[in-house]
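One structure is given here, and the rest of the page talks about it.
For this depiction, one protein chain was excluded, whereas all remaining protein chains were kept in their positions.
Presenting chain A:
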Amino acid sequence: MNIAVIDYKGGNVQSVLFALERLGLQATLTADHNLIRGADKILFPGEGEASSAMRELRAQGLDQLLPTLTQPFLGICLGMQLLGRHSQENDAELLGILPFDVVRFPEAAGYKVPHMGWNNLQQLRSPLFAGLREEDYVYFVHSYYAPVGDYTIAEAAYPAPFSAAVQHENFYAVQFHTEKSGPVGTRILENFLKL
């Protein structure tokens, strides 16, 4: 299987490569349009800040390429948020592949921001979560989130429900870190690779 991991200086890439390695898979870390177009599966990890990530994607022409891809695509963490339309984080225009706007968690007593740690998944509705139970835990680290909508395929709550995972056609994305979520995360990654 030919797996491309998008290289846009988005951070956290090594952990994703290692997670694939643990499954016995070698991936190509690349920003090359032809290599990305020719891959069987695309992983789009990300950490950090939305507007600088978008700047880097534009510099590489990836903002034009990514929306045209047709193979199974998995955004992770910031890589999920970037698929939306707009982020409150430094007023960033995003890729616009999914119809959500990314907003910051409100200040609420007892709810620290970033939302950091293990939270349970609910309302699972996708083959991405085959073999998982509602209430299985995954690892989140984020201060911004995508609200729940028609595109939501899993939810988590902090304290209100938000999108833990989204999907539009071949574009799947998760807010949590599959590569840091123990056996549950590994199963999700395996499920994606079977799509």
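Everything that follows uses one rule, which is that a contact is a pair of C-beta atoms (placed from the backbone, for glycine too) under 8 Å apart; a residue touches a chain by one contact, two chains touch by 3 or more; residues count from 1.
Everything below uses one rule, namely that contacts and distances are computed from a predicted model.
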Listed names "ABC transporter ATP-binding protein", "Sorbosone dehydrogenase", "Anti-sigma factor antagonist" or "Imidazole glycerol phosphate synthase subunit HisF", matching UniProt entry of the absent chain: "Imidazole glycerol phosphate synthase subunit HisF"
Of A:Tyr8, A:Phe73, A:Phe100 or A:Tyr158, the residue in touch with the unshown chain: A:Tyr158
Chain A residues touching the omitted chain (full complex): 11-12, 14-15, 18-19, 21-22, 47-49, 107, 110, 112-120, 137, 139-143, 157-158, 177, 179-183, 185-186
